[in-house]
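Partial view: only certain chains, each at its native spot in the assembly.
Which chain is which? They are A and B, in the order written, and residues in each are numbered from 1.
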């Protein structure tokens, strides 16, 4: 059965240091600024087809404003909205936002704000940005180590099973990989509506907080680019949390860092593996099996620090990067 | 609208030098031999989930025996068969073949043999081949530069529009990219049922022959591996036809070579770009536009030789590699 959702469209983040955040995405990750409006800046990677995939808005705390999905068709959008309304988690239609048509708002059980839409604006390159590579919506930028496209979002949840089930049952996501912790508790879920292993991951939030943001991932497609951006991060003082290394879940080469506003950003160095099997059986990593705990996060490369499992945005008391330590 | 087809399952090739062909795929491309039966050998890449993706059968001429697709569900299979039967191109159900359940046979308008099925055998690794990487169906081999999975098939067709329309209208493929040649003739079509740009490409066969095979592609996922296998091909006397270079269509890094039986094989060094947009508009390359002819085949890297546009298997009179020259 196919999902009513077709793809991840964009992510809206809050930053207490918006200009520094924009400089990070523009100068180091080579993203283009599409638009500025009020306290918000809209950006896209050079192979993102839509007008923007990242919105950064000034706020006192970092964190996620909302994640936007595109439905598979106008009919799928209507059907999707009907399913959400039955759950009581719907938030009604919102007026058009920049470059987005009518969008229906809702929350996950954990309280993450999301919206789904059909209509939206495609990026139409001005002559100086137009590429002769016809599937490339704008020229490869000459800044930093430019990311190619938005890949996925990872959210922390107080109750992984409930939120995972909502994404599956209401929105039609498929559970691709799953992580089982001590006592059999589900502590991680990787969900997708496409051949990707995930457009959305859910991780248990041990802090007791709800609705927090773990990271957004942009995609390179060549492992060397993780080495390149890590080199730049080290030279320009950006804090690397983990990697470059290779994940067990998703198999992808990754790097985690923090943008100046305090949100975690992941860079993906390749595609990992893709899922085409229509009868896919969820890959389960269980801490009860020898090696699974370590290998699911890190197939090889340096271990992830404690902060990876405890730090999210907004920051909650006693769980800042300094509190957690390395 | 979703396709009844979910994915490319396997390819069956003929080879006049079967043992040399098997050695090529086993020793240089690191594929595993799953089975031998009669005049046939069955192989898989180490991240292919099914029992095999390549069948090589001894024959006097190289060429393609058949391509096998998997339906999206048992219901989709039934619906797919019904659609095919309406075209008069159906060939009926065939008895089970090795590792494949009941399959419905049909031909494209050009005469390429295909089949579609739902049931098939998954590869279940013996202990010594089992990987601790749970999404990896068998350990990474220690031979050659091992390919990871089957990617796509490219077929030559006397009439590209008719065959492309058959794949779209009867089987539900989407037209992702298209190449328009002199006089407005459609000379190439890239079709898919997933986020990949193509599981199937069609190229005009100028020889007047019908139903010929152009190439099968296996996937690496890291561009360096194309450099590695090219180094090995040069050292071991395998003829490289083109690349390593980067395609315009699909954006992927590629290498073309010939296996000892005479069939063309492509290696894919990365994923190129992926398509998640549910409202994708076909990317059109038109020879009438400056730069499109060259850039569609080769975004950068050495030009493709004449053989690329004229040589297919089975070989037809006056179109052998020697006849065509470089």
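The rule we apply is simple: a contact is a pair of C-beta atoms (placed from the backbone, for glycine too) under 8 Å apart; a residue touches a chain by one contact, two chains touch by 3 or more.
As the structure is a computational prediction, the values presented were derived from the model and not from experiment.
Taken as a whole, the complex in this structure file is built from 4 copies of one protein sequence, with 2 shown in place.
The definition used in the following text is that only the chains that are shown with their structure count from here on.
Between the two copies, chain A and chain B, the Cα superposition rotates by 180°, quoted to the nearest 5. Every residue of chain A that touches chain B in the complex is listed here, in rising order: 2, 6-8, 47, 49, 70-73, 132-136, 148-149, 177, 194-197, 221-224, 248-251, 270-271, 273-274, 276-278, 283-285, 291-292, 295-296, 299.
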